[in-house]
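Every protein chain but one is kept in place in this view of the complex.
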Amino acid sequence: MEIFLMFIKAFLVGGAICLIGQIIINWTHLTNGKILVLFLIAGAVLEGFGLYSKLIEFAGAGASIPISGFGSALVKGAVKAAKSEGFYGALKGGLAACATGISIAIVSGYLVATIFKPRTKKK
Amino acid sequence: MDYYKKRTLTFPNSYVIDGYTVAGPKENDGRYKGFFDLALEDDMFGQNTFERAERKMFEHAIDGVIGKANLTNADVDALVGGDLLNQIISMSFSARKQHAGFLGLYNACATFAESLIVGSCLLNNGLENVVCIAGSHFSTAERQYRYPLELGVLRSPVTQWTATGVGATVLSNQCETSTPKVTRATIGRVVDYGIMDANNMGAAMAPSACDTLVTFFKDTETSPDDYDAIFTGDLGKLGSDILLDLTKQEGYDISAKQHDCGASLYWDEQQTYQGGSGAACSALVFNGVLLGRLRKGEYKRILLAGTGALMSPTTSFQGDSIPAITHLVEVCF
Partner (left out) sequence: MEKYCEITKDNYKSYVFEKMPKSSHWKNMFWAFLIGGTICVIGQAFIELYKLWFSIEDASVLASGTMVLIAAILTGLGVYDNIGRFAGAGSTIPITGFSNAVVSPALEFRSEGYIYGVGAKMFLVAGPVIVNGVTISVIIAILTLIFGG
């Protein structure tokens, strides 16, 4: 039952974050790259105040899967390492925390580019 | 209008011998299905990259139109034309296989009308046969001007769909049989009304279309009523609406005569929003459809106004507005 509740929370929070993004797009016609960066920075700044982690605790994937979760993970890693290792950690921690995701994206990008071909859009 | 010296030219001997079209699969599913000489089933055209496919389409169209006009490659004096890619590679590279002189043109989607004007000027200077050509390819243009093909983006309702196709025309300075003629033309000037949204090319181009059309009517002392149809290049539905408003303001009502090559290329169900864009629109419609209608007598006098938005991704990112140009040719039979 608790799992079920978690799914509902993930759906609502994740959907709400995307909804906010869509509202911003509708209003401002921002391009994809700008929207991604905007949400990333929003997540990073919220994490800087320690807020985004609480949202992840509450909604799980609903908060960690959106790109703002990526920003929050970067900051969380950097701050944590900075506290234990000083400036060296501040430089190391962020990317270290997100290394898995980035590596998977790069390697799968490489593989997909090798295996598949781009196709023309039909619509 | 502002000051200009002379923008309208007269051509005494510019005969349209024949036209040839190569169209992509989506274009052949559109309103002009069956009008094209060669319709591709696959827009890769048997090549391994889209750029090579576009090049092959150009090569096919050049050879096709020369054959259709009962000429040989040695009869052609000059090739004039271009495409949308950087350094107009599709046109230049396909001209490698020809012996004729080559003038590469770029005026974005107005390139076809521009090539008819330049070609007609060459005929005035003693050349006998000139091939005028323009085209575009959805997948190469999309990558250069917008996003990678597989990137999931929500398309704005003002976007247009770059048409895949190439149209080529043979112009000659003499013709024994009766055939349509390019009689007059107005050279466009660059007009910029400050539109910033690179998706909304119709709105960026409409003022320039109005400028050229009105200049032509004033210079030649004609009116829209003297023509059976006025075909604009790729203003799209929104751009056409704006053009009607703008020309009405200048005292010319073209609403009964105006058609847009791009907007009429596809059915609404093909989800191109504003319709087609790209150099292929006017080239496909002129060579595939309008020449036939002129020959059948459905039209006696038409105007073809090729419209082009002269932006690049660099200028868009640097926050510049979109300049536009429109070249107009009068074709009579």
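Letters A and B mark the chains as written, and numbering starts fresh at 1 in each.
Convention: a contact is a pair of C-beta atoms (placed from the backbone, for glycine too) under 8 Å apart; a residue touches a chain by one contact, two chains touch by 3 or more.
Every value quoted in this text rests on a predicted model; they were computed, and no experiment measured them.
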{"item": "Of B:P12, B:G67, B:P157 or B:G251, the one touching the omitted chain in the full complex", "value": "B:P157"}
{"item": "Contacting the left-out chain in the complete assembly, out of B:A23, B:V118, B:L171 or B:A203", "value": "B:A203"}
{"item": "Interface residues of subunit A (partner: the chain not displayed)", "value": "3, 6-7, 10-19, 21-26, 32-33, 35-37, 39-41, 44-45, 47-48, 56, 59-62, 64-71, 73-75, 77-79, 81-83, 86-87, 89-91, 93-95, 98, 100-102, 104-106, 108-119, 121, 123"}
{"item": "For subunit B, residues in touch with the removed chain", "value": "48-51, 143, 147-158, 193-195, 200, 203, 207, 238, 241-242, 245-246, 249"}
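The definition used in the following text is that only the chains that are shown with their structure count from here on.
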{"item": "Residue ranges of subunit B touching subunit A (in the complex, touch as defined)", "value": "26, 43-44, 50, 138-139, 142, 147-151, 153-154, 156, 197, 270-271"}
{"item": "Interface residues, subunit A side, partner subunit B - complex", "value": "25, 29, 32, 118-123"}
